[in-house]
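One protein chain omitted, others in place.
Moving on, here comes chain A:
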Amino acid sequence: MSISDRVIAIIAEQAVLEPSDVTPESTLEDLGIDSLGLVESIFAIEEEFDISIPFNANEPEASDFDISNVAAIIAGIEKLVAEKV
């Protein structure tokens, strides 16, 4: 599975949706993922890829990690995974 598919699978599970219902344009709000759900998703993604995501729940906008939609999240994770190697 590609990084994109793996991230979408995690987000879909959190949103209790089918992966096919999660599109790159979807926002977390569209998917019904609240702040607690977001923190849990980030934990699951960190576990999946063995990376640390620079995300502070106190100031999501100030974090160096774009969560504006699914495509942005995937791009951020692809970057982190690439930097890891």
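Note that contacts are C-beta pairs under 8 Å (C-beta built on N, C-alpha and C of every residue); 3 or more make two chains touch, one makes a residue touch a chain; residues count from 1.
FYI, contacts and distances are computed from a predicted model.
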item: Record-based protein name (UniProt) of the chain missing from this complex, from "Extracellular ligand-binding receptor", "ABC transporter permease", "Glutamyl-tRNA(Gln) amidotransferase subunit A" or "Nodulation protein E"; value: "Nodulation protein E"
item: Option from A:9, A:39 or A:81 whose C-beta touches the chain left out; value: A:39
item: Residue among A:5, A:21 or A:47 touching the omitted chain; value: A:47
item: Residues of chain A (touch criterion as defined above) contacting the omitted chain; value: 16, 36-37, 39-40, 42-43, 46-47
